[in-house]
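Just passing along the structure, written as structure tokens.
Just one protein chain is left out here, and the rest sit where they should.
In this document, chain identifiers A, B and C correspond to the written order of the chains, with residue numbering beginning at 1 in each.
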């Protein structure tokens, strides 16, 4: 079991109904973790359209989970 | 004989020693007129590096002279 | 998040309107002959739909890091003197300034190219999201399809 904190932004936050949550998970990597919360919250965006960040830096979907880390799923951006 | 007014700018003005002059000339076109004043004032710039304007609009070197017109020889520009 | 325009990082988020004059002044150098700036303003329409206003939200820590990275890349690629970018977050009305980019350089080619590079990369990579409010009361988060297939972890390189 790994303890992680999840951050949700933009449409993901609206669909999750919260800006962040803590989770205990057996997901071995970030991709599996997204599948888990996607099923839970009904996220419309497929993993292919997201990026993922860990502790404030972009990461790779195949990276393993680190206990106590802060994970953000990044929907397609629209600044500018 | 055609009466024209000539305007000199930048290095042409320095070399002519005046910003404008009036001339009576038998030159049939603008190219010949420039050759005439180039010989007179010792202009360093060859006609190939100049443009020519008549009465405030760009003209062509082969254009004939019009009596009473204002003619400017335009050295390579360097604004900006 | 107070915005000091006299100094501070080259990429910043601003949660309130900011003055561009002091930003521009920071880029003035005796060796700089060229200055290029870009501003993004809130338009009154998007894809033909009348827009009444919008809100920008950001993942601030990551946006500041990624924005700084974009400026560093521009410095490495182009012969710049200096570059700055400020992006608004929060509520904006039609005509409000959403983003400002300024670049000074010895020559205009580098100034234009770097300014374009910075705004293109900021729009493509920095985690800021636009929430539009339409005339009919509808609202939506904009999550545009990437121009060139999405690249997970792209910004990590």
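Note that in this section contacts are C-beta pairs under 8 Å (C-beta built on N, C-alpha and C of every residue); 3 or more make two chains touch, one makes a residue touch a chain.
Owing to the predicted nature of the structure, the values given are computational and were not obtained by experimental measurement.
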Ask   = Relative to the complete complex, which of the depicted chains are touched by the chain excluded from display?
value = B, C
Key: Touching residues on chain C - with respect to the absent chain   = 21, 28, 30-45, 94-95, 104, 106, 108, 111-112, 115-116, 119
Query = So that we can see where the missing chain sits, which residues of chain B does it touch?
reply = 7, 9-11, 14, 45, 48-53, 56-61, 72, 74-80
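Here is the rule we use: only the chains that are shown with their structure count from here on.
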Remark   = Expressed in whole Å, how far the mean CA point of chain B lies from that of chain C is 50
